[in-house]
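Sharing a structure here in structure tokens format.
One protein chain omitted, others in place.
In order of appearance the chains are A and B, and numbering begins at 1 in each one.
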Amino acid sequence: MRFKDHHIISMTSFSKDMIDHILETAEKMEPIARGKQKSDLLSGKVLAVLFFEPSTRTRMSFETAMYRLGGNVLNLGSIDASSIAKGETLADTIRVVDSYADAIVLRHPKEGAARLASEFSAIPILNAGDGAGHHPTQTLLDLYTIKRESQLEGLKIALVGDLKYGRTVHSLCYALSLYGAQITMISPRELRMPEEIINDLENRGAKVTELDSIEEAINDVDVLYMTRIQKERFPDPAEFQKVANRLKITPDLLKNVRPELRIMHPLPRVNEIHPEVDKTVHACYFKQAFYGVPVRMALVALVLGAMK
Amino acid sequence: MRFKDHHIISMTSFSKDMIDHILETAEKMEPIARGKQKSDLLSGKVLAVLFFEPSTRTRMSFETAMYRLGGNVLNLGSIDASSIAKGETLADTIRVVDSYADAIVLRHPKEGAARLASEFSAIPILNAGDGAGHHPTQTLLDLYTIKRESQLEGLKIALVGDLKYGRTVHSLCYALSLYGAQITMISPRELRMPEEIINDLENRGAKVTELDSIEEAINDVDVLYMTRIQKERFPDPAEFQKVANRLKITPDLLKNVRPELRIMHPLPRVNEIHPEVDKTVHACYFKQAFYGVPVRMALVALVLGAMK
Partner (left out) sequence: MRFKDHHIISMTSFSKDMIDHILETAEKMEPIARGKQKSDLLSGKVLAVLFFEPSTRTRMSFETAMYRLGGNVLNLGSIDASSIAKGETLADTIRVVDSYADAIVLRHPKEGAARLASEFSAIPILNAGDGAGHHPTQTLLDLYTIKRESQLEGLKIALVGDLKYGRTVHSLCYALSLYGAQITMISPRELRMPEEIINDLENRGAKVTELDSIEEAINDVDVLYMTRIQKERFPDPAEFQKVANRLKITPDLLKNVRPELRIMHPLPRVNEIHPEVDKTVHACYFKQAFYGVPVRMALVALVLGAMK
């Protein structure tokens, strides 16, 4: 499998085999990610992290990934402190940074930014989120979490919350359709998964159901994937509050569920999951955050050709 | 002595033996801290630094400590650029970061934050100051400075300045009481050391005297420990000016003192010490800043179990 020198822009360019290969590579990285094993696989290598909007979790896990493998990280720093404030184009920034580093992690508020960057960069671009566009490393770590904590093949999953604007869930659904997942969508009417995505998923072999509440689905799924609902999406704060209260996981809700049920969340959470849930066997979101490290180690090592 | 996997929250949890052990470990670290000797004791290890308020000196000396030992540093970065701005709790931030790193240095404006963090963290928390609470690594570096530049046993020390709000001096006094120090307190009336602390120190075996001016104490002490007096503490700027002028070290004041007298200051100073004093044998505050490095090397190495 050839990942060397390739850009990682979107999930849609990955076959099931490619995804499986990344997840297997991540599995090899896990002991190093946990600090149980040392590695100098990427010693002398430099990863540039260009975050044109903040995303602490994503940035930190990429940085840790690099450090655990003996490499180093070059940080563009805050935007107002950078050349961009002097009017430099993204293309120019990329063409300079690509001569300082071996790969670039790019986070950008504009859809398509990573694709654009990849056209100018002599080194691999790793898309760490571009606006309403893609965020493939989030999807890969979600898949890895499911693989490690539940199972990918024959998965029954419920996606809960903002399924309209939630970039991560779209990308995750596409990937899960490769594994023939049964997907239940649970969202307020205003934030339903777009019809064309549902059709597309069904065409790809996924089974899709739409439900109104978590209760209806909770005994029938392996994974509950929670997402944040943003207040700003609702003109009426009372309406938001009603919805937020309904699409929320409380200890009560978990009283009679199977022990195998896993709850995921891309974090940060606000009120979607009650803190009491953290102590249950179902809580999986902090592990999920950790799994970002071995997955990103795998990706960086693959595109730099340090792993095959 | 077991420090491995322990949190470093406050000085009050340390016995004299524990402090001595940390200071001895710091002494072994000194040649590495000075760059005279190389070490890869912490290679592959990652220290997360979470500064919820700035403290450049403390942060930089922890980072250098890590680099000198071959380790790496993961920086949360500025708060407004982080998940915290999205409403994440400290507990959640800690539970994510603890899976990225091997230990966490935490600086936080709220008293008790380090204690709270330690309840959620699977890895050691090193308290780098929590509001009006504790700042144990500052106290340890103060003690180390006294050990290296004067002597801890039988020490005569004068504390000068804001003894009411100055968190570091409270913590330092407690530690010094373990060594039977004679402590002279010199402060404006408004900023006197709280009565209950003085009583407590005396109960622990320290001898405490209160004086009004540096002149009265200067020929009778081994160490003058200066602190900053904040303008904001005084409703009347003229009153502040009077006090600031009185509790200030000038070259004149040092004309007839013993060569062994040492002047310390946690820095940054504003006007408490005249720049001409820097050249005298008495000036010890820049050395003190440096000593933060071996002390923090010792602490990190101990809690990570790389030293015993």
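Here, contacts are C-beta pairs under 8 Å (C-beta built on N, C-alpha and C of every residue); 3 or more make two chains touch, one makes a residue touch a chain.
Here the structure is a predicted model, which means the values were calculated and not measured.
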Which of A:30, A:102 or A:162 contacts the chain that the document leaves out: A:102
Among A:7, A:45 or A:282, residue touching the chain not depicted: A:45
Sole contact to the chain not displayed, among B:8, B:254, B:293 or B:307: B:293
In subunit B, positions touching the absent partner: 35, 38-39, 54, 56-57, 59-61, 63-64, 67-68, 70, 72, 78, 267-270, 275, 278, 286-287, 289-290, 293
Absent-chain interface as seen on subunit A, which is shown: 43-46, 48, 72, 74, 76-78, 80-83, 85-88, 91-92, 95-97, 99-102
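Going forward, only the chains that are shown with their structure count from here on.
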Superposition rotation for subunit A onto subunit B, Cα-based, multiple of 5°: 120
Rounded Å distance, subunit A centre to subunit B centre (Cα mean): 40
